[in-house]
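All protein chains but one are shown in place.
Up next, subunit A:
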Amino acid sequence: MASRTVAKDIITLRGSAAIVSEFFGYAANSILYNRGVYPEESFAKVKKYGLPMLLTQDEGVKSFISNLTAQLSEWLEAGKLQRVVMVIMSKAANEVLERWNFSIETDSDVVEKGVSREKSDREIMREIQAIMRQIASSITYLPCLDEPCVFDVLAYTDTDVPVPFTWIESDPKLIANPQMVKLHSFDTKIHKVDTLVSYKNDEWDEQ
């Protein structure tokens, strides 16, 4: 009787950091597409996480996101990243309309002792897929963004992290009295990522 080898994948700290930062890159693209921050035509489809994911073809945005995720990956490996927030603001008034909050819990044991964990890649991918689906379907309840918008990415890090060259200290860019929706989370056993979207109350809503 042949023993079935169970596909148990080893996750290292570096691997997990790569998974999370890659996730963020795709999630950011998905949000930009679904919320109409950039025109639909500027996105192209690729297959990822078992879904057709849309990635921007605009060189500027592309390099912006890739530089950003590279830094996030570094911080994740050092276990210093607590949160990543994508803020969508109206271009005209710089008013914050939406906040996509990705909280990160890092297993400090792994960071300090360099151990690795086990979790199947497939499992992680399934969890991420669920989140991506939720982001795409969020347009059903999020208020319409009628005006041109711009986005910003904030990183919440430990206080001892030096501010890198391409980042500056910032305020949290909060929304006053937001509505909040919690989405699914995923866990690589080293980094656990929770997703939450908070948005400005639509004027049409009953108070």
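The rule we apply is simple: a residue touches a chain if its C-beta (ideal position, glycine included) is under 8 Å from a C-beta of that chain, and two chains touch if they have at least 3 such contacts; residues count from 1.
FYI, contacts and distances are computed from a predicted model.
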Absent chain [UniProt protein name; select from "CDC20/Fizzy WD40 domain-containing protein", "Protein YIPF", "TBC1 domain family member 7" or "COMDA protein"]: "CDC20/Fizzy WD40 domain-containing protein"
Of A:Glu41, A:Asp146 or A:Asp171, the one touching the omitted chain in the full complex: A:Asp171
Residue among A:Leu13, A:Val61, A:Leu76 or A:Leu183 touching the omitted chain: A:Val61
Selected from A:Val111, A:Val161 or A:Leu196 as touching the chain missing from the view: A:Val161
Interface with the undisplayed chain - residues on subunit A: 60-61, 63-64, 67-68, 71, 82-83, 91, 94, 150, 152-159, 161, 163-173
